[in-house]
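Every protein chain of the complex appears in place save one, which is left out.
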Amino acid sequence: MSTASIQKLGRRLRLGVIGGAGGALIGPVHRLAARLDDCFELTAGVLSSDPARSKAEAARLNIARGYADMAAMIAGEAAREDGIDAVAIMTPNDSHARYVEMALNAGLDVICDKPLTNDYASSKALAVLARSKGLVLAVTYNYSGYPMLREARAAIAAGEIGEPQTLHAAYVSGSLGTLVEAEPEKMSSRTRWRLDSARGGPSHVLADIGTHVHQLVNFVAGQRIEAVLADVGAAVAGRTAHDTASVIVRLEGGARGPLFITKAATGAENAMSIEVYGQAGGLYWHHAAVNELRVMRHARPAEIRTRGLPTLHPLARAAARLPAGHPEAFHEGFANLYRDFAELAAARRANTTPDPLATCLPTGEDGAQGLAFCEACVASAESGKWVNLAQP
Amino acid sequence: MSTASIQKLGRRLRLGVIGGAGGALIGPVHRLAARLDDCFELTAGVLSSDPARSKAEAARLNIARGYADMAAMIAGEAAREDGIDAVAIMTPNDSHARYVEMALNAGLDVICDKPLTNDYASSKALAVLARSKGLVLAVTYNYSGYPMLREARAAIAAGEIGEPQTLHAAYVSGSLGTLVEAEPEKMSSRTRWRLDSARGGPSHVLADIGTHVHQLVNFVAGQRIEAVLADVGAAVAGRTAHDTASVIVRLEGGARGPLFITKAATGAENAMSIEVYGQAGGLYWHHAAVNELRVMRHARPAEIRTRGLPTLHPLARAAARLPAGHPEAFHEGFANLYRDFAELAAARRANTTPDPLATCLPTGEDGAQGLAFCEACVASAESGKWVNLAQP
Amino acid sequence: MSTASIQKLGRRLRLGVIGGAGGALIGPVHRLAARLDDCFELTAGVLSSDPARSKAEAARLNIARGYADMAAMIAGEAAREDGIDAVAIMTPNDSHARYVEMALNAGLDVICDKPLTNDYASSKALAVLARSKGLVLAVTYNYSGYPMLREARAAIAAGEIGEPQTLHAAYVSGSLGTLVEAEPEKMSSRTRWRLDSARGGPSHVLADIGTHVHQLVNFVAGQRIEAVLADVGAAVAGRTAHDTASVIVRLEGGARGPLFITKAATGAENAMSIEVYGQAGGLYWHHAAVNELRVMRHARPAEIRTRGLPTLHPLARAAARLPAGHPEAFHEGFANLYRDFAELAAARRANTTPDPLATCLPTGEDGAQGLAFCEACVASAESGKWVNLAQP
Partner (left out) sequence: MSTASIQKLGRRLRLGVIGGAGGALIGPVHRLAARLDDCFELTAGVLSSDPARSKAEAARLNIARGYADMAAMIAGEAAREDGIDAVAIMTPNDSHARYVEMALNAGLDVICDKPLTNDYASSKALAVLARSKGLVLAVTYNYSGYPMLREARAAIAAGEIGEPQTLHAAYVSGSLGTLVEAEPEKMSSRTRWRLDSARGGPSHVLADIGTHVHQLVNFVAGQRIEAVLADVGAAVAGRTAHDTASVIVRLEGGARGPLFITKAATGAENAMSIEVYGQAGGLYWHHAAVNELRVMRHARPAEIRTRGLPTLHPLARAAARLPAGHPEAFHEGFANLYRDFAELAAARRANTTPDPLATCLPTGEDGAQGLAFCEACVASAESGKWVNLAQP
């Protein structure tokens, strides 16, 4: 399961993590994803601002060294022969910009949770910084790690449906379907900082799941959303934070269609979906059937491609660990990003060319486009007009 | 299967039909739906403008009397003791206004294919005319005849999900996914007149399927779409007629969300869907599982309600003919409108109160709102701004 | 929708019905199916043994003439120029043998509900009688009217999956999941006579739904079940009637596999399914997705064929009334048998060759094989050994 460049490098990469301790959801996912293919050793971590607690938590998680903050981790690791090669950032959104910058400036490759930062300008600056330093900056848009979404991307790139002419996507969640703010004492700290615009960003729903949908469309269609006409706000009575966005998008190639992005869909469970159509056919994927891609064709039966089939495009085949019929899911998709990250970072260190199949890993520029999308949606909702996204 | 008021009236209603001969899809559907519950005798028809052909076609279809035009049918039937009670109109859109008006003025109840006419003003006038004469004017928005969509309407009316706070609907068809206009000689006459804006209306996709989605939302939510922000146009390169609309809607109660309405989704097969959410839960229905309604609930398992279950709301139970597990579909849904129409028309003639469960039949006013929706979407797409629908 | 031979004959067939009045499920289904394509006029009926009630019920159902018994109907109709051409039988099972025989001896074509009779010998005799008289004897195994099961049959006949090598089918119903016999006063008369072995036959579950599964397998595979190894009994504690059968079957060509046939599956809703595999691929159909057939292929994506697609086999295309995406279901499937019956009966009267696509209509011989299956299963369950079915 290790990668070609890891084999060339002759060792696993040493990874430092910041954030993700305690009750967080995303910490265990990142750590599990990092370990899944055995490309990384988790050797350092910032797991609390209290030095003793950070060490204890590191020990509990089988991470060799615990630090109290990013600066200490960078300094401490730089002083070691076996210091970390890369950093994984899974802290609240408002801290991403600072941590990514510190890590890049220390010469470390970086993998960061989405959104990359809370505004376009800072994200763009990080993307530029990473490129100028020749370092890897990856953003964990984890849905693009799913094999069948990679198949969708490859199928469109291969012209199987013709030029995209219309599209439709959704992310329908019920996690904020009720007014959880009415009982603040019951809110998790994770929900609390996310709904706080100073920490979670100016538009909660766009930052938290809108960026996923934006990246999903760009990733699958193989082209940018260039303009939006949006309605953004709170669907739940009494709420001030944004929980729902309806967005009509236009791709560079001219295809248009609506996105439905909501956390106010009580009872819905992370129901993500995308469909794209050209003159020759269409594609449909939804999260509940994560191992399938429906490929539609003009006046012929639809085809159900399943993860693991030998007939899939190489990009999808490389992302599968198990044969068809043995389901894979969220963790493996997330791990695909870590594996791609390992490949790119190891190739850099081993001075070799990375596997081209790993290069669809979302970059800092993709992260910046996510913030461009958020800002354009908010601007459109305020003006009631079409707004162009910042150019990459 | 007959209705209470039909029993009181003591006889089936006599129905005249206009249109639907030859290769049309919709003619057989109307006639089958009218006959399904044996509430109507099809006794007269205008099936060709050539008198001899109209008679021959009538004979072939077991319709007693064939006429060459609407005026002749009205005059001929008025002269008989056993003349028709009602007229079913299934001609091209641009003729609806004239035929509905003639029928109403002759004192006949009317059931008309959608869209009611090609513009709001004429539809509104027909709705007013029908009401002033005390006649039934029904529009065959057939999806509202589906038992599980009636269950959805009843569930929301009963408060099961709370006040609607967000929603999403789609009608995804591939019937115009390719540039069929490039080979006009292969186009059916039905496709030809529909794409001709003089006959099919100014915006093909909105008139043809947008009106269905609009009515579906209003019907299920139990409230009006009051404003839209829309993008309407041709997705297929080289086309001038509208084939795709993305519409963000706002309901009277404040709920918002996007609609995806397209005939350019190559390979898609009439994929209609709707989901509505409130604080207490949500509903999801899609056409491919026409006999099911998914009822979501906060932090509890979803429920799958199926057509025929004894626990359904009376509105849904009355619309089912078979026990759960024995699927019903398009024809029965269409026939439910004809049965409701029979009940209302027979109640009028029998001077009795109609079954309240038949009163959700789409009216002329519903038809007029459909045109208000089309016109508001086109105006919004032109101005790039929110536009209010004409008030009923 | 009428058939070629009906057109040649120049008139609809006149049909007499026996049974199906009152609260029965199956009466409305037969009448609706008979009327759906307008191939039949329902002109006579035996709807009660009380002459006055039979007439009243006939009037209520728009059937011209009501009789008190089969003999009276046959005599009365024979005396008329416009007497009935055919009889549809939907009475309790134990009366089928007598009524079918009377009708055939009167020169009438017959369509009879399944099971044809309550034992193999009598069914076989009727099949022989029908053939000797050159009359049509059809049995309403309605599932074989479903377009996608006709596609399955045609696909196997065309060699698309290779020779069937293994198979699996099920009919999972919950209608007897609880001990309904504990409250006999709440049982419908229909349930009562079916559970009474004198009227419903010696093995309720086999007669009532086992015959459907048996015919489904034979119909799709295009070959006979020739032997069975079975377990038959009551799953519900306290019941004496058979409610569940597990049957391992062997087809003539050697393919083997299990059938699960039960009415004791509380909460299940008529969940019928079949899958058949050969070396080249497999087929899967289930009732909940009645308009789809999954076609599997070795090391390639599965294909979803949908009712209405132009690429289907002619046998399936001829059985569809609506385009793909517009669902059809139980009534249309049932009506396909009536349409085939009309075609065969009209061809006989018009002295013409019937449409070959109508000839897959289940015959008396198919009905007899159904009883052979029931008897072989019971014998196997008693002996614990493989038992061969009576040869046709």
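In order of appearance the chains are A, B and C, and numbering begins at 1 in each one.
In this section, a residue touches a chain if its C-beta (ideal position, glycine included) is under 8 Å from a C-beta of that chain, and two chains touch if they have at least 3 such contacts.
As the structure is a prediction and not an experimental result, all values here were calculated from the model.
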item: Left-out chain, listing which of the shown chains it touches; value: A, B, C
item: Options C:I156, C:L229 or C:C360, residue touching the unrepresented chain; value: C:L229
item: Given B:A58, B:V295 or B:A381, the one touching the chain that is not displayed; value: B:V295
item: Given C:Y277, C:Y338 or C:F373, the one touching the chain that is not displayed; value: C:Y277
item: Listed residues C:A59, C:A121, C:M296 or C:A379, member touching the removed chain; value: C:M296
item: Hidden partner interface residues of chain C, rising order; value: 161-163, 165-166, 168, 170, 172, 174, 177-179, 229, 231, 233, 235-237, 244, 246-248, 255-260, 262, 264-268, 275, 277-282, 296-298, 300, 302, 384-386
item: Contact set of chain A toward the excluded chain (per top definition); value: 1-2, 7, 12, 25, 28-29, 31-32, 35-36, 38, 60-62, 173, 268-271, 287-291, 306, 308, 321-332
item: Those residues of chain B which, in the complete complex, touch the missing chain; value: 294-295, 299-306, 309-311
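The rule is short, and it goes like this: only the chains that are shown with their structure count from here on.
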item: Centroid spacing, where centroids are CA-atom means, of chain B and chain C in whole angstrom; value: 34
item: For chain A paired with chain C, centre-to-centre distance based on mean C-alpha positions, whole Å; value: 54
item: Chain A-chain B separation of Cα centroids, rounded to whole Å; value: 43
item: Multi-partner residues of chain C (each touching 2 or more other chains); value: 306
